[in-house]
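A single protein chain has been removed from this complex, and every other one stays in its place.
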Amino acid sequence: MKVLTRLLLAAGLGLSIAAPAAAQDAGTKRWKQGTGWGWVWGPEDQVGALNEMTDASRAAALRLATQGRAYDLGLPYDRNSYRWPGHSPGEIISFRTPEGVARQRDLPFTTPEGGNTGHTRWHSSVLFMSDNVATQIDGLAHITHGADNHWYNGFKEEQWGGNFGVRAMDVTTIPPIVARGVMIDVAGQKGVEALPKGYEITVADLEAALRAQNVDVTPGTVALIRTGTARYWGANGSDHARIADPDTSGIGMAAARWLVEQKGALMIGSDTSGLEYVPPKPEDSQAVGGSFNPVHVYLLVNQGVHIGEFHNLERLAADRVYEFAYVATTNAIRGTVAGTALRPMALR
Amino acid sequence: MKVLTRLLLAAGLGLSIAAPAAAQDAGTKRWKQGTGWGWVWGPEDQVGALNEMTDASRAAALRLATQGRAYDLGLPYDRNSYRWPGHSPGEIISFRTPEGVARQRDLPFTTPEGGNTGHTRWHSSVLFMSDNVATQIDGLAHITHGADNHWYNGFKEEQWGGNFGVRAMDVTTIPPIVARGVMIDVAGQKGVEALPKGYEITVADLEAALRAQNVDVTPGTVALIRTGTARYWGANGSDHARIADPDTSGIGMAAARWLVEQKGALMIGSDTSGLEYVPPKPEDSQAVGGSFNPVHVYLLVNQGVHIGEFHNLERLAADRVYEFAYVATTNAIRGTVAGTALRPMALR
Amino acid sequence: MKVLTRLLLAAGLGLSIAAPAAAQDAGTKRWKQGTGWGWVWGPEDQVGALNEMTDASRAAALRLATQGRAYDLGLPYDRNSYRWPGHSPGEIISFRTPEGVARQRDLPFTTPEGGNTGHTRWHSSVLFMSDNVATQIDGLAHITHGADNHWYNGFKEEQWGGNFGVRAMDVTTIPPIVARGVMIDVAGQKGVEALPKGYEITVADLEAALRAQNVDVTPGTVALIRTGTARYWGANGSDHARIADPDTSGIGMAAARWLVEQKGALMIGSDTSGLEYVPPKPEDSQAVGGSFNPVHVYLLVNQGVHIGEFHNLERLAADRVYEFAYVATTNAIRGTVAGTALRPMALR
Partner (left out) sequence: MKVLTRLLLAAGLGLSIAAPAAAQDAGTKRWKQGTGWGWVWGPEDQVGALNEMTDASRAAALRLATQGRAYDLGLPYDRNSYRWPGHSPGEIISFRTPEGVARQRDLPFTTPEGGNTGHTRWHSSVLFMSDNVATQIDGLAHITHGADNHWYNGFKEEQWGGNFGVRAMDVTTIPPIVARGVMIDVAGQKGVEALPKGYEITVADLEAALRAQNVDVTPGTVALIRTGTARYWGANGSDHARIADPDTSGIGMAAARWLVEQKGALMIGSDTSGLEYVPPKPEDSQAVGGSFNPVHVYLLVNQGVHIGEFHNLERLAADRVYEFAYVATTNAIRGTVAGTALRPMALR
């Protein structure tokens, strides 16, 4: 059966088309305090910690949304938006335009002679963009580690790589996320606009903020950590100079491990491009054998915990909303490794 | 004040970064039985009927999700997916790969000498794709009409067009959608796999299905109409031959008007690429002065009602789920005219 | 007949497929000292001054290439290359790779079972790039002028614009260029590495250099003017800081008019991104009614003289080669307005 699934995946056949959330009923509570999640869902698994969601957990999360308020956590993207320098630039280009359709006359039904006497025309755009810009959820195939280029659950590049994106564990394997969300306002607790360049958020920082907010991270919670960076995003993230410094603040290995292993965080996000502080201190880098992104390796590769990036937490902070239903789906684009330019919601 | 807003938009400054749903508290109940919605929200409005959502309406919708089941309504997209022929082809391309990062050595921190002794590397993709593929929500700037190329609320191309997509009413103006959803299973009521080529769904068809399902479309409901087309999508919509025929079935002007003017539908969607049957009969075409897409003109341009396309309704049909909370956000990509490759949810 | 031609062009049918150089025998010597070229080739003309080329002129040019030396005037382009800020960024992306072909298995003939036991595979790339980068020849549709957005010979946007590039006067209308070339080494004559920021090359500068080189620009000559900027291009034009300043030096209206109206230059090029010095002085800007690029307007729109940009003249200067056969063809890409990333040749 497992072999069959793998073969189907190898053939690009994917899962059945009409499946509800893959992990609909799969919640088998495999999290263990002290070790967290990990490669515990079987050798075929491509979902990771999100397997923990159940109908019951989703229903409980949605019960937090009593007021019907919907917070849009997305940051708008355009050609000028700040991005991590390893990603490609992007262009959103007018592809068909009313005037162009009229002049081009390439489709007969668009002409008056073809019956279009009312001059119906349209706009469409072409996107040339990275799957890693603006508000993202990193999939488990995003990061590889080791000389064998393995990713979560031991999937290896030599078997699962490809030319049209990854051939396993792409974003279409990320189930719709409906879970209890907690926003941890570290910048707010410290009374600063935004955290300074390269600042490592400690376990004590998280504990202090949670205490001040009077909420806790419980197993199965999506934890969103506020550095304040998103306040500089503006309409499109074009003020790179102001974004750059706070964008390098974030959690380190200690806080990541505490959130996963002690608290059972289902997913961890923040308002920066990479969640973790950079560059990492030597002990953090060495914790995974030498890495520029040890928290990514720890969460995505070793624990199977998805990462949320560039989530807009400003209005939640302004309204002092710390607990909510976190609801997010990625794009359904095969091969891609992160949901990109998303708009997750906090429902309250 | 309105002038200022328009100037800000013209300058690309957009709305404040941390705004929750634009229409959070705007519900002013402007729908009127007999005429529907329309250009009733003031000359600056870019939101249309979705202005009707309120905290109360969202809270009521969410109360439908008692079981915590999450249905993913997205259809996965890749380079082979069926699309309307007027749109561009697409490619999802591996941009950075573990082996490529290792060989290219263009970023010092990725090299062993640069500290990356654990061989952390990554996948990222570049998307070249249309903003009108797979599961979509058409924004109000998608369709223009008349020799003056106006779109909803009288916005005109000569003022609001641009090279980087539209400069007003792009998808970032679509608020997060949380509303009561009703699925109308026309194919199911007729006992067919999928509706035949070019079939016009009538008001009687809708009424019969709703009666059989024992639900109704009430003002503020997102109505999703099932033709059965999505059952042929498979893993990626590559079976163009089977999709093409049922994809041309859908509602006509009569059903569209009934849904909006008599029932108060907040948004209308289906499981096809274009919602409406094509090609339109002469009376439907002439209803808007001669058009290949009269229902689009009626809904998007004249009524300000967003359109949902290629929504996967198969599992809802299988489970006989007809009423639910419809929850969807588009990508946050400035200039684009449709949310694309989305995964809306039906929460039950 | 002319009407037919225009209709054919409007229908995108273009010229006959096997035509040799469009201007093969058209040389009708319409240049006049004192006024230059202009809109003198009939209302259908899309070729401009290059119509002047004849078999005789090409044969004469080729007789300059007695030694058989071929100078490559192209500057290599990649994702890091300097470009004018109004143009899009670019990416050259590995599309198919040997490892990717092997893993993807999307084409049966590439598999061992499909007969490919010798493991033949391939590389191909996808280009996402501007038609205005690196070594270019600007087509006559590149620049428009006036509130009516007309280009050379009175072609107007409202008639000839389109969504897939311009619908007339694209680069496929540029005939193969084989003409006498003269390199005017202004930087060399002045004894500088490169001209300073914003420097306007005067008629006196050109005369002094030509005198020192003992050559002249005669009617029908391609004139290439050296500022020295290309010496900073290196492998890929990535040293933007060094390129930026000399790149703004170039000819102004006086030198452009002298070259065209007094000397009969067939085409004018240089080693910078825009040929002309920028920003223009008020008198130059006002010479065409107020423009940021008056020399472009004068040459492309008013005179029908093509412009060569970012031509690498360094080796010609090192070898003191001032007269040669200039041989260049653009890409054959319909809709594009400039030959891009070209490698023209100087044959000596």
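We call the chains A, B and C, going by the order they appear; numbering starts again at 1 in every chain.
Everything that follows uses one rule, which is that a contact is a pair of C-beta atoms (placed from the backbone, for glycine too) under 8 Å apart; a residue touches a chain by one contact, two chains touch by 3 or more.
Not measured: the values here are computed from a predicted model.
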Which of B:T54, B:S88, B:N153 or B:N236 contacts the chain that the document leaves out: B:S88
Selected residue (touches chain absent from view) among A:S94, A:Q136, A:T172 or A:Q213: A:S94
Touching the hidden chain in the complete assembly: which of C:T35, C:S125 or C:Q159 does that? C:S125
Among C:Q46, C:N153, C:S249 or C:T336, residue touching the chain not depicted: C:T336
For chain C, which residues lie in contact with the unshown chain of the complex? 12-15, 17-21, 24, 54-62, 65-72, 74-79, 85-88, 91-99, 107, 109-110, 112, 114-132, 134-135, 141-147, 149, 157, 161-166, 172, 175-176, 178, 230-231, 233-236, 279, 285, 288-294, 296-297, 312, 314-315, 318, 327, 329-338, 340-345, 347
Sites on chain A contacted by the missing partner chain, in the whole complex: 91, 93-95, 99-100, 126, 128
Could I get the residues of chain B that touch the absent chain, sorted low to high? 10, 12, 88-89, 91, 94-97, 99-101, 103-106, 128, 158-164, 167
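Just so we're on the same page, only the chains that are shown with their structure count from here on.
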Using C-alpha centres only, name the chain that sits farthest from chain A. C
Interface numbering overlap (same over half, different under half) for chain A and chain C: same
Please compute the C-alpha centroid of chain A, do the same for chain B, then give the distance between them in whole Å. 22
The positions of chain B in contact with two or more other chains are 91, 93-95, 99, 126, 128
